[in-house]
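Below you'll find the structure, written out as structure tokens, and then a few comments.
Presenting chain A:
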Amino acid sequence: MREIAGDILYVDLSERRAWREPVLHEDILNFLGGRGLNAHLLWKLTGPDTDPLGPDNPLIFGAGLLSGTEVPCSGRTTVTCRSPATRWYLKTSGGGHWGGELKFAGIGHLVITGRADHPVYLWIDDGRVEFRDARPIWGKDVRETDLSVKKDVGDEDIQVAAIGPAGERLVKFAGIMFSVYNTAGRGGAGAVMGAKNLKAVAVRGTGALRAAQPARFHEAAVECREALLAESGGEGLARYGTAGSVEAVNELRAWASYNFRRSRDEDVYPLSGQYLVERGYLKRRVACLACVFGCHRYTELTRGEFAGCYTGGPELETLGSFGSGCGVSDTEAVIKANELCNILGMDTISCGSVIAWTMECYEKGLVSARDLDGLDLRWGDAKAVIEMVRRIAYREGFGDVLAEGVRAAARQVGGDSYRWAVEAKGLEQSRVDTRSAKAYALAFAVNPRGADHLHTETFAEFGLSPEGRALIARITGDEKYADPCMVEKRAEIVRWHEDCFAVTDALGLCAFSSTALYGVTPARMAELFSAATGHEISEEEIMRAGRRIVTLEKCFNVRAGAVRADDCLPWRLMHEHTPDRPDPDAINAPEELDRMLDEYYSLHGWDLETSWPTSETLESLGLGDVARRLAAAGKLR
Partner candidate 1 sequence: MEKFLVVYPDLCTGCRLCEAACSYRHEGVYSPSLSRVRVVKFEDRCLSVPVVCNYCEQPPCEASCPTGAMSAAPDGRYALVREDRCIGCKECVNVCPLGAVRMHPRTGVAVRCDLCRGDPECVKVCTAGALRYEPLEAAVREKRRARAASLNPV
Partner candidate 2 sequence: MNYVVVGVSAAGLSALRAIRELDPHGDVTVVDEETRPAYSRVLLTHYIAGRVGERDLFLVEEEFYRRCGVRALLGVRATGLDPDGRQVHLADGRVLGYDRLLVATGARAVVPAWSPPGGAGDRGGGGETGETGVTGLRTREDAVRIRKAALAGRPVLIVGGGPVGVKLACALRELGVIPTLLVGSPRILSQVADREASLILERHLARCGVRVRCGVEVREVARGPHGTEGVVLSDGSVLPGRLVVVCKGVEPRTELVGGHVAVRRGVLVSGAMRTSVPDIYAAGDVAECPDIWGEGTRVSAIWPHASRQGRVAGTNMAGGRDLFDGVLPRNAMDVLGTPFVSMGVLDAPAEGGWRSVSRRRGDSYLRLVIRGDSVVGAVLVGCVRLAGPIQAAIRRGGRGWEEVVAP
């Protein structure tokens, strides 16, 4: 089992100490690896009052259990810590090749605590740790950092995870960049890294991963690959990337435009994946480790105002947040903003959101041109958007306010601005207008890190693909529930998806392979796990492990003080209709959300009043220890 899981490497930056511990057999069986084991480690290493930007907040990198193997789409790395943006639980996941390299170095999980007394970067050479001076590269952007570290180490084939200037300046939505353009973006993990004075983690791994039952594992992996390649949505994803569905989402009226004032944009073609291809912006498709699709993009601008710009992306979310979200339809400007976010090390969703919010404030007079140092931040002004991105990263002028996230900014600006601060739990909502997608709404509300789709991706509810409709039928008993406007059965749909998503994350697989495309089923994941570890696990058991992970994450928030009222959606989505969907249901009305939450908590066996998991629920999931800790804190009913 150790051969596939790798060790846990602990690094204490304050003491400049590093040590390895084997991962416990039972922890793998309970929490699988990746996100699951991360959650377990975070729970053990923190208390209710851990300061997100303090030295005690551990920054935990967890490569997936199957990362580094031939299992398709298995290259994801989960970063876990307490979020500086929300102060709640944070798991955020990135692609690229860094996690696999960590595995090849014999390490599954990297736990970083403490704070270095001056900027350092870690050089992990096959498990040997070196603390290297990062003062010469402090301040450099991610691209330069990547090259400098590789040069410093003397090997260009290594993998680097780094933060940019935004992370150094503790921007609350700074991300950690893997392989330059793959972000663990949401929730400000980059700021946690910056607060530790840690510029980068460079890894070289020359070891090997061995499955416990190699032939069986190989067979299972081949089966997964073939199933994924047979998926109807696969080719589109490969050809046009995530942005291939921009137009479809727009037609579904789930396309958050103008800071969620609208849920449809007039012309989104320039923001679509098809446009990127047809106009030649797309230079190549890019794949994370072991991915069979390659939905990541690489774009270059060779002409025009931003000629010379090149970057990974843009993905759907980026096109949404810097594009329609800000009323921008200039593809090149979005690409430029994307490049800036990437090299400065920021989450594009949050960054676009805070700018869109500022635009609305500016329009409504709550923020003046003087506040913005003369910047005329009108809807659709692409250049102003780009300038604002830079100011946020460097915390210049009003950028300093926005760098704290939209909730804090709204508090500072005051007035009604909280109404269009589209965030929940302090995290800016991702680009799905949940007013037109009820399962998404529920999923966003219960997401322990805030309102986005990466805790639970319930893409199947749109019923866009035959596989998705079949899945809904399997969960609910009837294909008719594959309708995003329905409220019925949303709890079931969300719960199945969140279990599945947790298993997917824990194994290091990409969510696309199991919850947007469906080739990697829970049964297949159980088979992969069994063959990889030599420990037989059934489909039910692995899904139960997924629920154990989800529940433990919930418990982290409960211990930190979360109550039912925290499971909500942004004010705007709960109180304003969208003009593009006049029907009365197209809103996440509090009553409707309450109803779904009731169903959801009941289904989970959580207390309806507080939303806290009950003692029986925790015991039945084998989380008795957690129950006792919560009981001692008075958080258990």
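The candidates came about this way: all candidates are chains of the complex that A comes from, given by their letters.
As a working rule, a contact is a pair of C-beta atoms (placed from the backbone, for glycine too) under 8 Å apart; a residue touches a chain by one contact, two chains touch by 3 or more; residues count from 1.
Keep in mind the model is a prediction, meaning the values are calculated, not measured.
*Asks:* Scan 1 or 2 and return whichever one touches chain A in the complex.
*Replies:* 1
*Asks:* Would you mind writing out the residues of chain A in touch with candidate 1 in their complex?
*Replies:* Residues in contact with candidate 1: 68-70, 72, 97, 100, 104, 143, 146-147, 157, 179-181, 205-210, 214, 218, 225, 229, 238, 283-294, 296, 298, 310, 312.
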